[in-house]
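As structure tokens, the structure follows; a few thoughts come after it.
The complex appears here minus one protein chain, its other protein chains still in place.
Presenting subunit A:
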């Protein structure tokens, strides 16, 4: 299978603190890849580096064989940050129109794309509502819609289901699977174990290192445990 993301020996430090130390990572085309780790383990930093917002001190990152960062590559990446990056004063539609224009979608395409993504996240009825009046879950879904506007090949989601109720979490995951079936590669960070379970493959991040990387089943098998949580702890012990 072809690689979508290749990370080689990536390292970054903020001031004296080394946040990521020597990261190697391969994400295949068309899979849902999970980055699992406790908060502060460097998940957000790593996805920001892959997106091209941050640049590391060492190492290289390639997406579709092109070196990151590149404005050209950003056209084919959809990024949903941890915070809902929405303009509170604007309506849902206006928020999407803005993002669409930034990605250079033509007027006709824009309309169609907005309809499509609003349907995916089930917000069509609320498109003329001002975002300020949205509930937390609706904002989260709108953020997801905004990152899908330009039909990216690679979708990067930073903790997409934080603060979202179980029903909505289910529906977001079923959407992600649909997108994957349409050929999209999805990189998702999480610190919730049952969510990690839903990924095709998983990398466990701890203290700036990747301590394990495989399918959820294999990870459990290798450590002879029943849950990912136990596997994570076991890998952590081995590391030391």
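Quick note on the criterion: a contact is a pair of C-beta atoms (placed from the backbone, for glycine too) under 8 Å apart; a residue touches a chain by one contact, two chains touch by 3 or more; residues count from 1.
As a working rule, contacts and distances are computed from a predicted model.
*Asks:* Which listed name, "ABC transporter permease", "Blue-light-activated histidine kinase", "Multisubunit sodium/proton antiporter MrpD subunit" or "Starch-binding associating with outer membrane", is the one UniProt assigns to the chain that has been left out?
*Replies:* Per the UniProt record, the undisplayed chain of the complex is "ABC transporter permease".
*Asks:* Of A:11, A:130 or A:192, which sits in contact with the chain we cannot see?
*Replies:* Of the candidates A:11, A:130 or A:192, A:130 is in touch with the missing chain.
*Asks:* Return the single residue from A:92, A:123, A:146 or A:234 that touches the missing chain.
*Replies:* Checking the options A:92, A:123, A:146 or A:234, the one contacting the hidden chain is A:146.
*Asks:* Tell me which of A:46, A:74, A:187 or A:212 is the one touching the absent chain.
*Replies:* A:74
*Asks:* Considering the whole complex, not just the chains shown, which residues of subunit A touch the missing one?
*Replies:* Those residues of subunit A that touch the unshown chain are 51-55, 69-72, 74-75, 77, 79, 81-90, 94, 98-99, 101-104, 130, 146.
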